[in-house]
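Presenting subunit A:
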Amino acid sequence: MGEISTIHYLVVAAALFAIGTIGVLTRRNVVIILMSIELILNAVNLNLVAFSRMHGQLPGQVFSIFIITDAAAEAAVGLGILIAFFRNKETINADEVDLLKW
Partner candidate 1 sequence: MPTWAQFVLLSAAKSVVVIIILLTAVAYAVWLERKVVGRMQNRWGPTRVGPFGLLQPLADGIKFILKEDIIPTNVYKPLYIAAPMISVALALMSIAVVPFGEQLRFGSFSTPAQITDVNVALLVLLGVTSVAVYGVALAGWSSNSKYSLLGSLRASAQMVSYEASLGLSLIGVLLLSGSLSLREIVNGQSGTYFGFLPRWNFFPQFIAFFVYLTAAFAETNRIPFDLPEAETELVAGYHTEYSSMKFAMFFMAEYTNMFTVACVGTLLFFGGWHGPALTFLPMVVQSFVPLFWFAFKIFLFLFLYIWIRGTLPRFRYDQLMAFGWKVLLPIALANIVLTSLYIGLTTP
Partner candidate 2 sequence: MMHTVLFIIFAVVCVAAAINLLAQRHPINSALSLIVVMGSLALLYLLLGAEFVAAVQIIIYAGAIMVLFVFTIMLLNAGEEELSKSSRVAIVFGVPAVAVIVAALAYILSRGAGTAALGDFIGGPKEIGRLLFRDFLLPFEVTSVLILIAIMGAVVLARREER
């Protein structure tokens, strides 16, 4: 395994992305699902920073900062919804969110 190049970072990012996807699809706990989404966003960030380094241009890093900011907003609102939901139904399982299903 010679020098570390962009590709290695991309593979790590791909692995993180895949793990995040598994989490979103298989877990029932909403907190874990939200965390898996954070994982996916992080994978994207790693890609952006790695590409930014490859091309020697900074906008990639600026974009990753925007993504971090959006992740903060997403977490705040998501957890707000979660707390409101927990007050009504006393559970945080995603498959019990079925009031609009029938």
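Going forward, contacts are C-beta pairs under 8 Å (C-beta built on N, C-alpha and C of every residue); 3 or more make two chains touch, one makes a residue touch a chain; residues count from 1.
In picking the candidates, the idea was that all candidates are chains of the complex that A comes from, given by their letters.
Note that the structure is a prediction, hence the values are computed from the model and not measured.
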Would you mind pointing out which option among 1 or 2 touches subunit A in this complex?
-> 2
Quick one: which bits of subunit A touch candidate 2 in the complex? Just the residue numbers, please.
-> 1-12, 14-16, 18-23, 25-29, 31-32, 34-36, 38-39, 42, 45-46, 49-50, 52-56, 58-59, 61-62, 64-66, 68-77, 79-84, 86-87, 92-93, 95
